[in-house]
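Here the structure is laid out as structure tokens; the discussion comes afterwards.
Only a single protein chain was left out; the remaining protein chains are all shown in position.
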Amino acid sequence: MSKNLDIINQHESAVRSYVRSFPKVFTKAKKHKMWDENGKEYIDFFSGAGALNYGHNDDHMQEKLVEYVTSDGITHSLDMASTAKATFLEKFQDIILKPRDLDYKVMFPGPTGTNTVESALKLARKVTGRTDIISFTGGFHGMTIGSLSVTGNSMKRKGAGIPLQNTVTMAYDNYVDHDTLVYLERFLEDNGSGVAIPAAMIVETVQGEGGINAARFEWLKKVEELCRRWGILLIIDDVQAGIGRTGTFFSFEAAGIKPDIVCLSKSLSGYGLPLAVTLIKPELDIWKPGEHNGTFRGNNHAFVTATAALDYWKDGSFEKEIHKKSQIIYQFLEQIVADYPEIKGEVRGRGFMVGIASEVEGFAEKVAARCFESGLIMETAGPNDEVFKLFPALNIPIEDLQKGLTIIEQSVKDLVKEPVTN
Amino acid sequence: MSKNLDIINQHESAVRSYVRSFPKVFTKAKKHKMWDENGKEYIDFFSGAGALNYGHNDDHMQEKLVEYVTSDGITHSLDMASTAKATFLEKFQDIILKPRDLDYKVMFPGPTGTNTVESALKLARKVTGRTDIISFTGGFHGMTIGSLSVTGNSMKRKGAGIPLQNTVTMAYDNYVDHDTLVYLERFLEDNGSGVAIPAAMIVETVQGEGGINAARFEWLKKVEELCRRWGILLIIDDVQAGIGRTGTFFSFEAAGIKPDIVCLSKSLSGYGLPLAVTLIKPELDIWKPGEHNGTFRGNNHAFVTATAALDYWKDGSFEKEIHKKSQIIYQFLEQIVADYPEIKGEVRGRGFMVGIASEVEGFAEKVAARCFESGLIMETAGPNDEVFKLFPALNIPIEDLQKGLTIIEQSVKDLVKEPVTN
Amino acid sequence: MSKNLDIINQHESAVRSYVRSFPKVFTKAKKHKMWDENGKEYIDFFSGAGALNYGHNDDHMQEKLVEYVTSDGITHSLDMASTAKATFLEKFQDIILKPRDLDYKVMFPGPTGTNTVESALKLARKVTGRTDIISFTGGFHGMTIGSLSVTGNSMKRKGAGIPLQNTVTMAYDNYVDHDTLVYLERFLEDNGSGVAIPAAMIVETVQGEGGINAARFEWLKKVEELCRRWGILLIIDDVQAGIGRTGTFFSFEAAGIKPDIVCLSKSLSGYGLPLAVTLIKPELDIWKPGEHNGTFRGNNHAFVTATAALDYWKDGSFEKEIHKKSQIIYQFLEQIVADYPEIKGEVRGRGFMVGIASEVEGFAEKVAARCFESGLIMETAGPNDEVFKLFPALNIPIEDLQKGLTIIEQSVKDLVKEPVTN
Partner (left out) sequence: MSKNLDIINQHESAVRSYVRSFPKVFTKAKKHKMWDENGKEYIDFFSGAGALNYGHNDDHMQEKLVEYVTSDGITHSLDMASTAKATFLEKFQDIILKPRDLDYKVMFPGPTGTNTVESALKLARKVTGRTDIISFTGGFHGMTIGSLSVTGNSMKRKGAGIPLQNTVTMAYDNYVDHDTLVYLERFLEDNGSGVAIPAAMIVETVQGEGGINAARFEWLKKVEELCRRWGILLIIDDVQAGIGRTGTFFSFEAAGIKPDIVCLSKSLSGYGLPLAVTLIKPELDIWKPGEHNGTFRGNNHAFVTATAALDYWKDGSFEKEIHKKSQIIYQFLEQIVADYPEIKGEVRGRGFMVGIASEVEGFAEKVAARCFESGLIMETAGPNDEVFKLFPALNIPIEDLQKGLTIIEQSVKDLVKEPVTN
């Protein structure tokens, strides 16, 4: 075993996780590729669980970052004003918000996904004076107590060590059937339902951790409509599905809805650096100064790379590229499901946020493990890890995308042939 | 007004805070100095609220970082193994833990202070099967719901929008008198007190946000003893007081205690980059894989700079330097209090974590504002912002330290002369 | 206005309620009749909201009570042993439990419905080590914080002034359609649903306050089956539906289920005196002595009347009588709905626990008010008081039952004729 792996296994807490699925020590990474300490190359269909939508160490961002660092640009500034922050804010307005006719105040809540979610929940409660939040089955929103309270996974929830409160879970789209919102609506309109009108609903348009469940656009529209009818705030948690992952900058664009609050993180900095923002409709921005804060809310390195990353969105070409490649992926997956009925597979997802759920227990994990051996990094998702999940960089060349898909097909084929050895 | 400041005021959420006290746009920073966009130079006695104990853009760390970035070192790796992480872990053992006879597993809980605190609280509850945490008056531990529940500040607590639960606040040292632990002990030993034996006590050895309150060593020892007697875990939140701020790497070293769990963040990366660790006694490390996680828990840039920063601690010379300069600061503060009785001042703190609490309402804020005009950055602390707080970089040259102190004295002198204009 | 009514309106808290619907001062009552201070006679179709299933001041119980009181029988005994309690316990075994093949320990938790519910919830949590309780839409279980947490009515819930916790509301039978348990099952079997396996489900077989909703027997059986599959305790709250109200002593007998815990109160004492018991399967009776208590858990007057009341159940004749009369009532209600389509009515309920829900806003309340003028006491139920609710004494003579029904029909007829005056 590698000395470095030894060190990690010896000194890092038992909570470590991905190192168990991918037991190699990684050293270098570029674009959609990674190399371990032995120089072995991997195609990355994992992309930092959605934090590396533009791949690793993108040249343009790298250049800007090095330039900034070497010029002694201010690194850490809390929420003092910095040139790097102002530049990001301006460009984010010009390239992202204005063309989409969106008007949001930008909050920097601390540089992680759970932090933007916590700030969104706080603000929704403050604005409405209500305490409950409606979340959905299969939702994942973070590991700190506020975010964990709206997260579905029972193992993670038990980790809290305390009952999680002030939240009500409702059935996500297709949870049982297409009528899940009939239930939700009934609960809201009935004074005797035991479910109070909540401060907000928090929704992922496509659930990543929950098993790559994509809500239908009409379902999302109906959720928005229910929110409007009862004065409930609509929070879209776009931490994983946002920044192009489903095909558009915001995942909710195609559904034609306008959330009250949007949570962004993961691929926002573009370079894998910690950054998060909470977007807030101006009329809801009633925070007192410092009412929510965090030491690393002014991470200027991330501002610099995030600003560079916005260049991808200057015109519509990137969206078209994503669309084209996502069709290739989707067709591939449909073909797999058709060709290998033994895996009892179902294609899930939207855009570059897709996977196959297999009813065969343990199959998805085996596929991921086999792919890793063959030089492809890919993770599983879902409450029972029943989905293998394709998260390539959005800018992966078609050729390497195809290589990755081929590895997956070979792995499936091999596994299907193998005698069952439970 | 500056165009950049305009952009920020227009687009950033009302929650922004420090930009209101320091209404300039900062561009460049080096060591203990910062420059705004107009080229004005400032001495930094703020140090990113304790995140920049080694000053800005330290040459050694900068060099290592640029080298890493330009060589396409892996940036974002979740909790996969990376060379940068292994190197950090090994050096942290060798330079920090072993020489201090400390044996801890290292958890990477997400790269912020609140995240390490949340992970510590979860683990304490999991280990003990109990739900309550005892925290202390004046404590500050973070803004997400779990950490906020053990934070004292009422404005921040109200920001939660929900009742904060599973926590009991006890009086910190000197809160009323020297006997605060007599009360705590009585509450614990009495079956009828209404206070259950908690999972843990979470303590700062010196409270930063709470008003630069330094607990006596004997008080800390007694807290540890109470924890041992009832099987309560002792969590030291060393996010602000740690990494040399009070004179030693861990703030609790001089008190002679050995916490069960230690929370570190802020200056851990050395360079102002987001990083946090939770140190856990090996026998308590009963986490399931992934039971607590976070997208940015593998911030390799921060591993690189944190590793470089450990060089400061290779021998005892840095501690001696801190000690020498902290005496200068302390004597200066004592002199101020003596020379200007009008400010009704009291010197607070330990090491480089010091300040003056003034009973004159609004005085501390005026001093900080006046210093800013004169080119010194310094913040206030305490429930009513009654303390002005000196947080210079630990490696500031004595000459510039003196310059900063002189600005403070001049500001105090000027303000004392001014007619009261309430 | 009456002097006595003046006194009450002046001195009693604004929380008083029924006195507003029935603004007369009652003095005397016998069987199914009541008299106000002016000597006006009323037929009672209200029966103390189910606390007077045998009518008022039943001769047999009255005789036993007076005999006991005049002989200086011990009145108040906490949970010391008393002859009256032993006699009740023995007869309850012989007449109620044994013939129904039920084996329960009897807990006296304090003499009210909310108290038996609170004790049931505590015990379920203690036995399972879990915190959550699943309750159902439209459920009513009491006004103290534990019971209120599982109660559906939003006005009552808001009265708590704090968020109500550790409970999940699921859809009762027919809430949206016949498939409500498909949802419940899915929530339980899915590790990612956000709904933990609860300590217990608490169910009313027919919901009184919730609007006279009767669950189908197959629905109840399926609930029991789900409880068995996941080791969830089944609590039947039979406070209102029990003691004969739906046709059998326990309301769940006909459904063929055996709850783990049963809550009884209201008509248990038979005479309207405060009494409650919690029935517990012997293997679940793991209480520590005094772990739940209450000053009035030994109300011997109530033991005496409750013992006398059991004579009604010595053989099957009383059940037959209830059955016969309940058919009369049911046919009457069906006829009303058919004859007066203007009221958009729907017959609800089972046995002597029935009513008509009217979609015409305010109609049910008008019927009740009109009946009261005509000498019939009847209340409304449901989240919007949309149901008028027939709760005659089970032993009402058919002749007087018919009189009451006639008053109802006349009231409906009159109201339907009236011009709408909204």
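Chains: A, B and C, in written order; residue numbering restarts at 1 for each.
Please note the rule applied: contacts are C-beta pairs under 8 Å (C-beta built on N, C-alpha and C of every residue); 3 or more make two chains touch, one makes a residue touch a chain.
Note that the structure is a prediction, hence the values are computed from the model and not measured.
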Of C:43, C:134 or C:280, the one touching the omitted chain in the full complex: C:280
Touch with the omitted chain, as defined above, among C:145, C:254, C:310 or C:369: C:145
Interface residues of chain C (partner: the chain not displayed): 3-5, 7-8, 11-20, 22-30, 34, 37, 48-52, 56-57, 62, 65-66, 69-83, 85-87, 89-90, 92-93, 105-115, 118-119, 121-122, 124-126, 131, 142-147, 149, 155-156, 159-162, 165-166, 199, 239, 265-266, 271-274, 278, 280, 285-296, 299, 301
Touching residues (missing chain, whole complex) on chain B: 131-132, 135-139, 150-155, 157-158, 163, 165-169, 171, 175-176, 179, 182-183, 186-187, 190-196, 210-211, 382-384
Residues from chain A at the interface with the omitted partner, ascending: 162-163
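In the analysis below, only the chains that are shown with their structure count from here on.
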Interface composition of copies chain A and chain B: same or different, split at half: same
Centre-most chain [mean C-alpha coordinates]: A
Centroid spacing, where centroids are CA-atom means, of chain A and chain B in whole angstrom: 30
Multi-chain contact sites of chain B, meaning residues that touch two or more partners: 162
